[in-house]
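Structure provided below as structure tokens; questions to follow.
Every protein chain of the complex appears in place save one, which is left out.
Which chain is which? They are A and B, in the order written, and residues in each are numbered from 1.
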Amino acid sequence: MDYLYTFLIGGGICVIGQVLMDRTKLTTPRVLVILVLSGVVLQALQLYEPLVNLAHQGATVPLPGFGYALAKGAIEGAESGIIGVIQGALKATAAGITVAVAWGYLLALCFNPKPPK
Amino acid sequence: MKKEVQKKDIEAGYAAYVKPFTPKPPYLKNCLWAFFTGGSICTLAYLANNLLMEGGMEEKNAQTLVTVGIIMIAQLLTALGPFDTIAKTAGAGVIVPISGFANSMVAPAMEYKKEGIVLGAGAKLFTVAGPVLVCGITAATAAGVIYWIAGLF
Partner (left out) sequence: MADRKLGKQTVYFENGPFVAGGAAVVGRKEGEGPLSEWFDFRLKDDRYGEKTWEKAESKMLKEAMMLAMKKTGREKSDIDLVLSGDLLNQIMSSSFMARDLQLPFLGLYGACSTMTESLLLGAMLTKGGFAHNIVVGASSHFCTAERQFRMPVEHGNQRPPSAQWTATAAGAMVLSEKRSSIRVDCGTIGKVIDAGVKDANQMGSAMAPAAVDTILHHFADTGRSFADYDLVLTGDLGFVGKAIAADLLIDAGMDAGLVKSRYDDCGAMLYDRERQDVHSGGSGCGCSAAVFSGYILKRLQQGDLNRVLLLSTGAMLSTISPFQGESIPGIAHGVVLEVC
């Protein structure tokens, strides 16, 4: 049952992204920003956590899940004061961002783009 | 008195006129592809997460490892070339998951490597990821500050 929810919610969030890309004039970067922000806002209203409990990776792997992780980190940090807030967002997402930057940079240095067929 | 034709009326009129000539994206096909590839990536991630936990890993570490794994695979596929071909069909199915964010860093960095590894690749790594991080971190921290202020009273 958990797998079904993961599949349905994960797929559903992607469909929302697809509709945004196809039906509006928004470019891909803007769609990505909107999705991350929606995750932040929903978690600030404490609405995203229930979705994560239900769908697990179906809610955390799509980009709103990244926004959720950022917001969750900052909000949980608030319990230990303003320093906790400042550290919170990046602390919660440090692993993903670090790997994306370092591994991405390494790959970019080693490989070249190929002309499309 | 004849009403003068406004520039925006012409623009709206022309937009309506060209609409029937302009082919539309295959909405249903795109959505189905996005749904099934996106759903599959999430489900596989959940499966990997559960297998890691069965192997004795803590939930938090397993989640982190799965996310990191998706990022690394997506970036490797970008560097080797097939990611954009997959995205052409799968669309949001691979762009909306964290794989799209990962791809958006390597693609411009590789492209601008010829302009140097510092100001080319180094700077362009963040053309798309930059706005996402800036908006995400600012909004999340703002939310944290609101919670902190609310907690003071």
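Brief remarks follow.
Criterion: a residue touches a chain if its C-beta (ideal position, glycine included) is under 8 Å from a C-beta of that chain, and two chains touch if they have at least 3 such contacts.
These numbers come from a predicted model, not from an experiment.
Residues of subunit A in touch with the missing chain: 21-22, 25, 28, 113-117.
Interface residues of subunit B with the unshown chain, by the touch rule above, are 7-8, 10-12, 14-15, 18, 21-25, 30, 78-79, 81, 83-84, 86-88, 91, 94-95, 100, 103-104, 106-108, 110-112, 114, 124, 128.
Just so it is clear, only the chains that are shown with their structure count from here on.
Subunit A and subunit B have CA centres that are 9 Å apart. Contact residues on subunit B toward subunit A in their complex (touch as defined above): 25, 27, 30-31, 34-43, 45-47, 49, 63-64, 66-68, 70-72, 75-76, 78-81, 84, 91-93, 95-98, 100-102, 104-107, 109-111, 113, 117, 121-122, 125, 127-129, 131-133, 135-137, 139-141, 143-148, 151. Contact residues on subunit A toward subunit B in their complex (touch as defined above): 2-3, 6-23, 28-29, 31-33, 35-37, 40-41, 43-44, 55-58, 60-63, 65-67, 70-71, 73-75, 77-79, 81-82, 84-86, 88-90, 95-97, 99-101, 103-105, 107-114, 116.
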